[in-house]
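Read through the structure below, which is laid out as structure tokens, and then see the notes.
What you see is part of a larger complex, with each chain still in position.
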Amino acid sequence: MDFLTELAATLLTQFQKPTLAFLIGGMLLAAFGSKLEVPEPVYKFVVMLLLLKVGLGAGMSVREADVVALAVPAFFAAVLGVVIVLVGGRTLTLWSGVSRMDGMATAGLFGAVSASTLAAGMATLDAEGVAYEGFIGALYPFMDIAALVTAIALARMSAQRGLAAVSSGGAATMTMGSGSASGVDGDVVRTILTDTFRSPAISALVIGLAIGVFARPDAVFESFYQPMFHGLLSILMLIMGMEAWARLSELKKVAHAYILYAVTAPILHGLMGLGLGVVAHHMTGFSAGGVTLLAIMAASSSDISGPPTLRAALPEANPSAYVGASTGLGTPVAILSIPLFMALSDWLIGF
Amino acid sequence: MDFLTELAATLLTQFQKPTLAFLIGGMLLAAFGSKLEVPEPVYKFVVMLLLLKVGLGAGMSVREADVVALAVPAFFAAVLGVVIVLVGGRTLTLWSGVSRMDGMATAGLFGAVSASTLAAGMATLDAEGVAYEGFIGALYPFMDIAALVTAIALARMSAQRGLAAVSSGGAATMTMGSGSASGVDGDVVRTILTDTFRSPAISALVIGLAIGVFARPDAVFESFYQPMFHGLLSILMLIMGMEAWARLSELKKVAHAYILYAVTAPILHGLMGLGLGVVAHHMTGFSAGGVTLLAIMAASSSDISGPPTLRAALPEANPSAYVGASTGLGTPVAILSIPLFMALSDWLIGF
């Protein structure tokens, strides 16, 4: 009971924190029909700066990091990405009205990572003075890429199987169907990997990571990227809030399954992340702050890098379904549950 | 005589202050035909950041403000907005060649508030180390909305009356004319209020205000919004200067009445603001810095939120007239007279 009271108090204070306040502010603006908008080029630039900052910070920490301390959470991050997609894809397609393609695309986005949610988590921990491993940003691509590759490969394979079944019935064009099906493991995976690394979000993160590891950007990081971080994040939260509200209406057009999934999945994925994080804590001394951020990463769903990759790889899937579920509900639910994962990590391990 | 010498010296030093220097710099650039331009998306973002900053700062102060200390200046701000429009609309339409619609639209803009002029005033007071009430930014919407609603409602009513007169002559469609005329008080006012609150400028200001009052954005305010303020304002002044010069040529196409009005009105409105500010000073101890800013707000004419609202509400009015008068002359005159209002406040009350 005492724990619940404390949890409620923590949640209440968290909603007053800039990060959540700006997110809710953005939602209110959109709900009221405000014409305020952050121009697209500025939005792209703000995201790029945030990702460079996360990458640079992670790179600078990786330089000094213990290989084992980094390898265990990185492996768990990849495992989370794969498992979330497998479970999510299977669960969503149980519902009638959800096509296998749409289900896999949605599960792929929920397995992938949201840079803004991760940044919001970092900012919240910073504000509380909770320490975490500097290399956390380096875990992002492991989870993100594992999830997107799994989702796209599975969706492609099931599409081929469907095609093959149809073909064997008609006894024609058999070769083409099976040919592509066997090609899934090689070419398709390579294409997805290349597309993902070339996407603006992962590119910015990885180049930041590389500069952080191989160069000495410490001065410009301290004088520019670090001080700009919280301010730009507040702007991004305002945008996310407006965007989430706008996407909600799209969700109403598709099956209710997506709404149920988008509200519950972030919490469940976060708890899975929390569980594996606690295992990493006992294996390599992964910090409570790190566990919180692994949970937040698992809870988050991709809003920047994921959608264009999916649109290119799975053109048959319906963006209203997967983008609506992810941006309209998944992201705000994940951001709003940051205080929950903080409270749980503190309770389980202690900051 | 001694006062005049001092005034001249103050004016001279003020023109060297960054705010005015960048404004004049922008005018010189435009006069010389420079191709330098600040891209539209960046301009919108700079304005949004400035308004969020003013709103956040005001909101954080309102939290601790005395209700009476805030209510008196807020009431006077609204009164100024209404009176400026009533006097201005009447004066302008005395001239031949000025239609009632154009006159009301112009008076509406001169009654509304310019975020950049207000920000320039704050920056100038900051640079001089003059204190003012933190809640000043919260007065903005009172004056701005009062002026726009008055102008649009009066213009609409007079248009209806004109229509009614024509109709009664022809003895037809009488009902429609009177029907709309009676609707002015209800629907029209509600539409104007909604449009004004939804406009990007007022939205940004009000959401900043709300976050400032209900959340705890102090950390991000100190680390980002506050330090960026003067820098972004210098950019905005450069833009305003270029814009003012470009608009001047449009003014030449319309009646000379606008030029005379645009040059004298800001000074007269500022003196009216100064007068009511001094009354507030004696009633609630409103500071000399606050009086200066109330005068500057009254002197300013809307350049961001006003024009689109007017264009939507009064499509018959000529934008070359009202935007030309406001942006081309009104805003630079108001900004350049900031030192005057400072000197007068200092003289009347003392900083």
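The chains carry the letters A and B, assigned in the order they are written, with residues numbered from 1 in each.
One rule holds in what follows: contacts are C-beta pairs under 8 Å (C-beta built on N, C-alpha and C of every residue); 3 or more make two chains touch, one makes a residue touch a chain.
Bear in mind the structure is a predicted one, so any value in this text is a computation, not a measurement.
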What is the copy count for the full homomeric complex in this file, when 2 chains appear in place?
3
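The working rule: only the chains that are shown with their structure count from here on.
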Rounded to the nearest Å, the gap separating the Cα centres of chain A and chain B is 43
So in the complex, the part of chain B that touches chain A is made up of which residues?
39-42, 44-45, 48-49, 194, 197-200, 203-204, 207, 210-211, 214-217, 219-220, 223-225, 227-228
Considering only the defined contacts, which chain A positions touch chain B in the complex?
15-18, 20-22, 25, 28-29, 32-42, 127, 227-228, 230-232, 234-235, 238
